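Single-structure report; data block below.
Excluded from the complex is one protein chain; the other protein chains are retained at their positions.
Each chain carries a letter (A and B) given by its place in the written order, and its residues are counted from 1.
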Amino acid sequence: MTRRPLSRILAVTSAAALALAMAACSSDAGDAEDSAGTTAEPTEETDDAAAAEFPEGSTMAGLVEDGSVTVGTKFDQPGFGLLNPTTNEPEGFDVEIAKIIVDELGLSAEDIEWVETVSANREPFIQEGRVDFVVATYTINDTRKEVIDFAGPYYQAGQDIMVAAGNPLGITGPDDLAGTTTCSVEGSTPAENIRTNYPDAELTLFDVYSKCAEALKNGQVDSVTTDNVILLGIIAQDPESFELVDNPFTEEPYGIGVQKGDDDFRSFINDVLEASYEDGRWAEAWDATAGQFAETPEPPAVDRY
Amino acid sequence: MSAILDNLDLYWSGFLTTVSLSVLAALLAFALGTVLAAFRVSPFPPLAGFGTAYVETVRNTPLTVLWFFMVFGLPLLNLTLPSFFVAGVLALGLYTAAFVCEAVRSGINSVSAGQAEAARAIGLTFTQSLRLVVLPQAFRTVVPPLGNVWIALVKNSSIGAAFAVTEITAVATRLANSNPADVIAVFLGAAVAYLVLTLSSGLALEIIERRVVVLR
Partner (left out) sequence: MSDQTVLYDHLGPKGRRNVRIGTAVGAVFLLGLIALALVQLQQSGQLEGERWAILFDPDTGVPQGLMRALLATLRAAVVAMALSMLLGALLAVGRLSEHAWVRVPITAVVQFFRGVPLLLLILFAYLALPQLGIDLNLFWTLVVGLTAYNMAVLGEIFRAGILSVDRGQWEAAYALGLRKSQVMRLVLVPQAVRRMLPAIVSQLVTLLKDTSLGFIIGYFELLRQGRAYVEFYGARYGLQIYVAVAIIYISVNLMLSLLARWLDKRTSRSPKAAAVELPDEYEPVVPLGRE
């Protein structure tokens, strides 16, 4: 083999790599693989009218001017934020709430760019402005309030326990977990709660709840514990295998995360939430999504701190 | 920094889990890998075929996929393992065995033909030549690549974090979640923990190499 064919191979492969890199760069703007969602297309007519409503320099005005909003949500929570792989967009209650907020900005649902925010990265994403706000089964607590701010709450969940259908171990509450194995996600608040307050329960920790469900089905763990709505979503997909103990033992207020100190944006979102409670959009959003498998509750009072 | 110092006990338990997972998986991998290498050089086509099939399949599968099948696929075959830790040892060990096999096989290849010919000339059988003459010499040339396999194994143990093994990476994820202001420090702590293992293994390797390696 002479020198020429090999350098030709190398030249072709590096050209191909460069071409792919170019393709990667150019498709970043509307990358379907990493942030399932659509490219932002500013809707010209509503821009000026909406921008006029918001104070200069506020986040809302900035968003309207950009014509697009980046929203962080979960992609793997049935009923709240679950990616529909056929449309490449997430669906669920959190998604609908985000759409209501964006609608109040004067933009449309097509202007939203959805980003998957898993539990570990919600704060860094908000802090660094990677997302404009996060609505992702995001429990409000004081540790998080040190680095970001919360609008809402827009829903009150509670930690609960899911067991195999028939409840073979007769678990009725967290105290019954002593001496059994319970599954949750590493780093989550429910896991931390069990570790601190119910140390006799043996914790098994995966990185996603779907693995916990799988483990429960195989009998590898005795129960799964997290927020009741998340459990209900899992049960809805496989009602014959699981059941909910239905004894919530904490209060998990779900809030909308925004940058620390952005009080204007926070008030705006709180206003939108309260309005949606009044005019029924909140209830509508619930019925269309999580309401399919969970009862419609009363909306919680927003906390303007 | 406080996030690390306040949680040293947690880091330590994660470190111990990583070490125990790695050591047990390594024992499985080295034992199985040597057997597989023997299979691949043996005169028995079924054994050689099995060895080749095993290595080619396992080497080309991502460890995460393999680990997933160990944890969630085995129960579908009615095989229940005693714990997720054991599943992890199995996944990591079976995966690494393929690489050990290739390293040992290259060691066998590197032993000069004269050795095997002499062994046959004095009447040793296949297993005897392998066991008494070839493998001991092969292992001395194979120490450096095996050392690298060990280091890769230690790093691969981090995948256990996604499969209910609370090792260093899982600890880091937990602390990053509970200390959102100190994320970088938390992960640097985890990196240091791994570096302690990999760098010390590298040093130990160099010492062993100097004593044992045969110049080719």
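The rule is short, and it goes like this: a contact is a pair of C-beta atoms (placed from the backbone, for glycine too) under 8 Å apart; a residue touches a chain by one contact, two chains touch by 3 or more.
These numbers come from a predicted model, not from an experiment.
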*asked:* Given that one chain is not shown, which residue among A:E128, A:D200, A:D246 or A:D279 touches it?
replied: A:E128
*Give the residue, chosen from A:K145, A:R195 or A:K217, that touches the chain omitted from the document.*
A:K217
*asked:* Touching the hidden chain in the complete assembly: which of B:V23, B:V41 or B:L81 does that?
replied: B:V41
*Interface with the undisplayed chain - residues on chain A*: 1-3, 6, 10, 14, 16-18, 20-21, 23-24, 28, 31-36, 75-76, 78, 82-86, 116, 118, 120-121, 124-125, 127-130, 207-208, 210, 213-214, 217, 237-238
_Those residues of chain B which, in the complete complex, touch the missing chain_ = 40-47, 50, 56-57, 59-65, 68-69, 72-73, 76-78, 99, 102-103, 105-106, 108-113, 115-117, 120, 125-126, 129-130, 134, 144-145, 147-149, 151-152, 155-159, 161-162, 169, 172-173, 176, 183-184, 187, 190-191, 194-195, 198-199, 202, 209, 216
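Rule of thumb we're sticking to: only the chains that are shown with their structure count from here on.
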_Need the CA-centroid distance for the pair chain A / chain B, whole Å please._
37
_Taking the touch rule as given, give the residues of chain B at its contact with chain A in the complex, in rising order._
71-72, 75-76, 80, 84, 161-164, 166, 170, 173-174, 176-181, 183
*Residues of chain A touching chain B in the complex*: 119-120, 123-124, 143-144, 146-148, 183, 186-188, 191-192, 204-207, 211, 214-215, 218-220
